[in-house]
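Note that this complex is displayed minus one protein chain, with the remaining chains in position.
For chain A:
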Amino acid sequence: MTDGSVYLDHAATTPLDRRVLEAMLPHLGGAAAGGNPSSLHGAGAGAREAVEAARAEVAALVGARPAEIFFTSGGTEGDNLAVLGLAAARRGKRHVVVSAVEHAAVRGAAAHLESRGYDVTRLGVDADGRVSPDALADALRQDTALVAVMWANNEVGTVQPVAELAGLCEERGVPFHADAVQAAGRLPIDVSRVPVSTLAVSSHKLYGPQGVGALYVREGVEVAPIVFGGGQEGGLRSGTENVAGIVGFGAAARLASEEMGYRARHEEGLRELLLRGALALPGVRLNGHRSERLSNNVHLCVDGVEAESLVLFLDALGYAVGSGSACASSSAGHKASPVLLAMGRGEDEAFSAVRVTVGKDSTRGEVEGFLGAFSAAVSQLRELSPLYASS
């Protein structure tokens, strides 16, 4: 983003919108800077006002009331607070259901509960990465404390049938958490229509600053805190608020609400251009659902090529994309993506996955340039590969 290369990894993080930066600056060093929202003096009151205005913007983005929005340090904290907090608030219920394709934040929190004696059911997915409502219905038990299924997948971009899944849980009286970190600002989310209990969002995935996010908690749903202290955020998330970050998040949420339709159409156009170009190469396949997918996500398996080398090769050619499956830094070598494995892909395929995610400011020229570089990188790496025989 700063070295002049073309950035096509918006699922990892998005560049800060200039308008968001301008909204933040007064709170970083300008006239409004320095107040603690909890203080009684004027500076404190100013900070409080700014935080509450941002809360209203974030609430509007997902159709919530401001009192149902609790600021956090980001998506990971929101997911942890929801999973651990919902479980802790339901004594005696020792069963948790999560999908097999959740972000590591949810998977990790669920594994933590498992280590504390909870039963964890991990719902499988179909070849497109979707959870089946029937499978969820079968998994629910009398002692189920919560269900967590993400709104849209961070790797392969598949959108889950959240309305149906959340509705089912509502009928059974089981809290439902949705990780909407990738979906927020990209897909219309309206919690007044979709009966989720909690929903996690993150600022830096929608052109806001890093280090801030929010958890929506439906009124009446009990969530126990996991951080203790001064009782900020209604006692659910103690700690002095990240005022500038929250203001930026508010601005980013407002812009996302206003521009969502345009952004989605723009991204979809580029996504289809990307897909057509990439799939025209032999041995390249799309992962995830063809239509029920994020507007900006293209996730590919490239036969005969290992993801890390492809990503670094493209980086050297001036294009930043994500590897679908990070090569873990352990002496044991690689770790295949659990998402692709859950979708029934083999390990060799999981090692060959790359993720290209466009953004609202990506251009046609960038995508076309990328396709040229991609084709060149793939053919050179295949020439190197002892496993790929060009036919």
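The rule is short, and it goes like this: a contact is a pair of C-beta atoms (placed from the backbone, for glycine too) under 8 Å apart; a residue touches a chain by one contact, two chains touch by 3 or more; residues count from 1.
The criterion applied here is as follows: contacts and distances are computed from a predicted model.
Enquirer: Which of the following is the UniProt-recorded protein name of the chain this complex doesn't show: "Cobalamin biosynthesis protein CbiM", "Urease accessory protein UreF", "tRNA-specific 2-thiouridylase MnmA" or "Malonate transporter subunit MadM"?
Expert: UniProt lists the chain left out of the view as "tRNA-specific 2-thiouridylase MnmA".
Enquirer: Tell me which of A:Ser132, A:Gln210 or A:Ser385 is the one touching the absent chain.
Expert: Of the candidates A:Ser132, A:Gln210 or A:Ser385, A:Ser385 is in touch with the missing chain.
Enquirer: Which of these touches the unseen chain: A:Glu170, A:Glu292 or A:Glu347?
Expert: If we include the chain that is not displayed, A:Glu347 is the one touching it.
Enquirer: Go through chain A and note every residue touching the omitted chain.
Expert: 304-306, 308-309, 312-313, 315-317, 327-331, 333-334, 336, 346-348, 351, 381, 383-388
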